[in-house]
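Only one protein chain is missing from this complex, and each of the others stays in its spot.
Every chain is named by a letter (A and B) in the order it is written, and numbering of its residues begins at 1.
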Amino acid sequence: MTQQLAGMLEHFRDVDALDLSNVEPLNQPIPLTNVLRDDVVAPSLDRDEVLASAPAAQDGRFRVPPIVGLEE
Amino acid sequence: MSPSRRTVVDVASAVANGSLSAMAVLEENLAAITAREAEIHAFNLVTVDQARERATQIDADVRAGKTVGRLAGVTIALKDNMCTRGVETTCSSKILAGWKPPYDATVVRRLADEGAVFVGKTNLDEFAMGSSTENSAFGPTRNPLDTSRVPGGSSGGSAAAVAAGFATASLGSDTGGSIRQPAALCGLVGVKPTYGMVSRQGLVAFGSSLDQIGPFTTTVADAALLMEVIAGHDPLDSTSLPQPAPSLAGELGKGVQGMRIGRITDMPAGSSPDVLAQLEAAFDALRNAGATVVDVQMPSMLYGLTAYYLVAPAEASSNLARFDGVRFGLRVDAKDVNSMYGATRAAGFGDEVKRRIMLGTYALSAGYYDAYYGKALKVRRLIADDFATAYAKCDAILTPTSPTVAFKFGDKTSNPLAMYLCDVFTIPTNLAGHAAMSVPFGTGEAGLPVGVQILAPALGEAPMFRVAAELERAR
Partner (left out) sequence: MTISANTSSGASASVNLSSIVATAEQLIDGWELVVGLEVHVELATKTKLFSGSANRFGDEPNTHIDPVTLGLPGALPVLNRQAVELAMRIGLALNCRVQPCTFHRKNYFYPDLSKAYQISQYDQPLNVDGFLMLPADVRVGIERAHLEEDTGKSTHAGGTSGRIQGSDYSLIDFNRAGVPLVEIVSRPDIRTSDQAKQYVGELRAILLAVGASDAKMEEGSMRCDVNVSVHKLGTPFGTRCEIKNVNSIRSVGRAIDYEARRQIDLISSGGVVKQQTLHWDDSVGRTNVLRTKEDADDYRYFLEPDLVPLAPDAAWIERVRAALPPLPAARREVLAKLTGQSKASEAVAVIVERGQDAYIGEVAQVGGDAARALIYVQQAFAEEPAVPRVPAGDVAALSLMEKNAKVTSTQAKTLLAELVAHGGGDVLAMAKAKGFEAMATGALESIVDQAIAAEPGAWASYKAGEQKAIGALVGAVMKLSAGKADGKAVTALLQAKAAVG
């Protein structure tokens, strides 16, 4: 897979042929701004329903193996 | 009338006026499923009981004289990347197998509110990453028109379900052609709406700035009706355009007299002659109906492939990070949480998904952002600019939807780049956020359907459907 990836990345250098120096990036295809919602409380999901579909739960919380080797 | 030829428009009006029962429509579909689903594998899940319950309810409502919706009794299959409350939603991935969302996608709610009957959740390339539905963790879907061939992808199950008469219509999602290409390969109408026209809320994200939900139908009028139901502003999606659904049914009879149809003179090569012949025939048909064909250029079109295969994986690498074995879905236990992530994702994701996550992670990483992701966004701009120039001269553009008719299983699985080339004509629309659709137009190799793609600018659904209806009349 690594070789395939390297091949793809090589192929993707085709855009180096383009002069992009004065081109603005296009992140989103729509010109919207200020999409906001009112600060109104909506009901919470049911905890038991949610935890029932979790891989592991305990005391109303999601249970995970010990957190080591990670940084907050 | 064979079940696959029942149309959304016919079913909805017949069920509403009591001349046809929702249950009868459903039972036709279920009979077809019984006959052929084992071979086709369009579905990850057929929701027989819920569908019958729903059909019963609608028939009761009709008998009781209650108002029924615009889609009363219309059977619909949903791509299995749309959340359905309490009904398994897997994205054809082991990592989500068994997951029952606690909420409905907006499109699901809108269809249900109009009386649609959901038959099941359809197969897809895992997380919608693919062009053949061969990447499903649950096995491929076969093309009902020739089962030695793929139905296209990623919404191959949704296309196959309609083509095989398992449902009157279906919904798919289109990130780089995932509705239009399977529609072409299965002989259907498939619509990729303008970005922001249909809510993405509840659609499991692949490439968030590219994804749109759209319909698969057997007729252009059906597609128009479904669009009128599923489109329109949704406050739960910040990228939803703040306007009502377009009125499209009225466009269909207007014809194309006076319209200007663009032909791309510098179109990327590689399309097969049978496909190109049908494209020419389509131009002729429109010309005969009073349209003018004008030459336009899309010099950046070929580079769209690169832009797309960097932008979509970059967004996907972030979107798919949440599948971490903590809150839902698969977990492979391990001694610590970091090992658990690794083991879960290694076991849960298929090769194509892993490939794209790696690609996207790489494209966004600090040392390579400018060389890959940053450049891709600039190419995206060039493509949008190309389109702007072209649409100054024309109202819509015709291209092939797919360079070839449906191909055989395994033809392109060994070479990801060859598979990616399937999307060369469909991708630019997603990058620009414009409207596009595929309509069946004639046949090619082995008598298989050819799809012609109609491209239109953002919010150009009305002219696009005029052209589509004209091609449908001419085919």
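Heads up, the rule we're going with is that a residue touches a chain if its C-beta (ideal position, glycine included) is under 8 Å from a C-beta of that chain, and two chains touch if they have at least 3 such contacts.
Keep in mind it's a predicted model, so treat the numbers as computed, not measured.
Taking the complete complex into account, B:209 is the one of B:44, B:181 or B:209 that touches the chain left out.
Of the options B:52, B:233, B:263 or B:327, the residue whose C-beta touches the omitted chain is B:327. Listed for subunit A, the residues touching the missing chain in the whole complex are 27-28, 30, 32-42, 44-45, 47, 50-51, 58-68, 70-72. Contact between subunit B and the unshown chain involves residues 82-83, 89, 91, 96, 99, 101-103, 105, 200-205, 207-209, 235-239, 314-315, 317-318, 321-324, 326-328, 337-338, 341, 361, 364-366, 369, 373.
Assume only the chains that are shown with their structure count from here on.
Separating the CA-averaged centres of subunit A and subunit B is a span of 22 Å. Touching subunit A in their complex are the following residues of subunit B: 99-100, 102-103, 195-196, 209, 235, 238-239, 241-242, 300, 302-303, 306-307, 309-310, 325-331, 333-340, 351, 354-355, 358-359, 362, 372, 374-382, 384, 416-417, 431-434, 458. Across the complex, subunit B is touched by residues 1, 4-5, 7-9, 11-12, 14-16, 18, 20, 23-30, 32, 35, 37, 45-46, 49-50, 53-56, 62, 64-70 of subunit A.
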